[in-house]
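And now, chain A:
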Amino acid sequence: MQTVMNLLLQESPPNTDAYMVAGYIVIFGVMLIYLVSLVIRQRSLSKDLELLEDLESGKK
Partner candidate 1 sequence: MEDQSLPLAKTRPETRVRNGAAFFSAVRAVIWKDLAAELRSREVLSAMLVFSLLVILIFNFALELDAATRSTVTAGVLWVTFAFAGTLGLNRSMAMEKDRGCLDGLLLAPVDRSAIYFGKAIGNLIFMFIVELIVLPVYSILYNTNLFNPGLLLVIVLGSIGYVAVGTLLASMAVQTRTRDILLPILLFPITIPIFVGAVKASTAFLQAFPMAEIWPYLNLLIVYDVIFTAVAYMIFDFVVEE
Partner candidate 2 sequence: METKPRLLTIIDTIAVILMIIATGMVFFYAPTEAVMGNAQKVFYFHVATAWVGMLSFIVAAIAGIAYLRSSDRKWDRLGLASVEIGIAFIFIATVTGSIWAKPIWNTWWTWDPRLTTVTIMELIYLAYMMLRSGIEDPDRRARFGAVYAIIGAISVPLTFFSARLYRTIHPVVIGSGDPSAQGTFDMTPRMLQTFMFSLVTFSVIFVSLLWHRVRLGKLAEKVEQLKLKVMA
């Protein structure tokens, strides 16, 4: 009896886990996309730089 009462009276927070998961997917997802975009841009620029430096030294 006591345990049943306890169970009934016990206030448990509503289950909103899905929102938490969605929120953190957005947070980490967007940050990751931004980081990747930085890396990709960095790489392609470095490649361009190398190519241009080659071209320039070839011209001389």
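The definition used in the following text is that a residue touches a chain if its C-beta (ideal position, glycine included) is under 8 Å from a C-beta of that chain, and two chains touch if they have at least 3 such contacts; residues count from 1.
If you want to know what made the cut, all candidates are chains of the complex that A comes from, given by their letters.
Keep in mind it's a predicted model, so treat the numbers as computed, not measured.
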item: Complex member touching chain A, one of 1 or 2; value: 2
item: Candidate 2 partner contacts - residues on chain A that touch it in the complex; value: 11, 13-17, 19-20, 22-24, 26-27, 30-31, 33-34, 38, 41-42, 45-46, 48-49, 52-53, 55-56, 59
